[in-house]
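A single protein chain has been omitted from the complex, and every remaining protein chain is retained in its original position.
Let's turn to subunit A:
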Amino acid sequence: MIKISEVYKTYNEGQVSEVKALNGINLNIAEGDYTVIVGSNGSGKSTLLNIIAGSVLPTSGTIMLDNENITKLPDHQRSKWLARVFQNPLSGTASGLSIIDNFRLAAIRTQPKGLKIGISDHFAQQVKDKIATLGLGLEDKINQQMGTLSGGQRQALTLLMSVMDSCKVILLDEPTAALDPRSANIVMQTADKIVKEFNLTAILITHNLKDAYTYGNRLIQMGEGQLMRDLNTAEKEKLQQNQLFEWFS
């Protein structure tokens, strides 16, 4: 599904502040895989995700998605395959717009945004039904501004929004980092449900080792811009939680 070959990324090349964020990454992610990436700060996880999403372009190397070379494609053109959930709940949704406006944009993520009014009663009902599956009681507030909701509610809605239109890959960049434990749990479970229900290829970055243990069928540890450990499904199943904690001690 995603094939990353020999990807290097250097920020501020040739300057004192030069940072080698990625040092020759080779990574193959199969369709339907739920890959969890862990690693300390500065290990290159976020850069890797941004390179897949297209908001950062690699210094060298290639990225293939579905046998198509997307290395040079800007982020807004990759959105026909990719949906994203950001670390900051504010980044995934537009605060000043109502919930239904946000969902309308999500519903036409892969299509051109034309000069017709797309929000109909039928669409509103569809959105309500979707939101009701979260069980957060937000289905009656679809005309409320997104900015009035809590971070957890917004992350959960962002997850739902990502499957409003056709989607193959979902990138989860520390989606629960800014949330309280209860909201974080809801978001992680919603993500898991969506990934399974829509058979998505998912990549999750997390600092929460318990989540890394619980979710996904492949586990990667990054360090200094390289892959340090790469556990497949069988290896991940054998992994004990305390072993995982030892990786970081």
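What we mean here is this: a contact is a pair of C-beta atoms (placed from the backbone, for glycine too) under 8 Å apart; a residue touches a chain by one contact, two chains touch by 3 or more; residues count from 1.
Here is the rule we go by: contacts and distances are computed from a predicted model.
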item: Protein name, per the UniProt record, of whichever chain is missing from view ("Oligosaccharide biosynthesis protein Alg14 like", "ABC transporter permease protein", "ATP synthase subunit a" or "(2Fe-2S)-binding protein"); value: "ABC transporter permease protein"
item: Hidden-chain contact residue, picked from the options A:I108, A:A132 or A:M228; value: A:I108
item: Option from A:G92, A:G152 or A:G216 whose C-beta touches the chain left out; value: A:G92
item: Given A:N26, A:Q77, A:Q189 or A:T233, the one touching the chain that is not displayed; value: A:Q77
item: Where the missing chain touches subunit A, by residue; value: 53, 55, 74-77, 79-80, 82-84, 86, 90-98, 101-102, 104-106, 108-111, 113-119, 143, 145
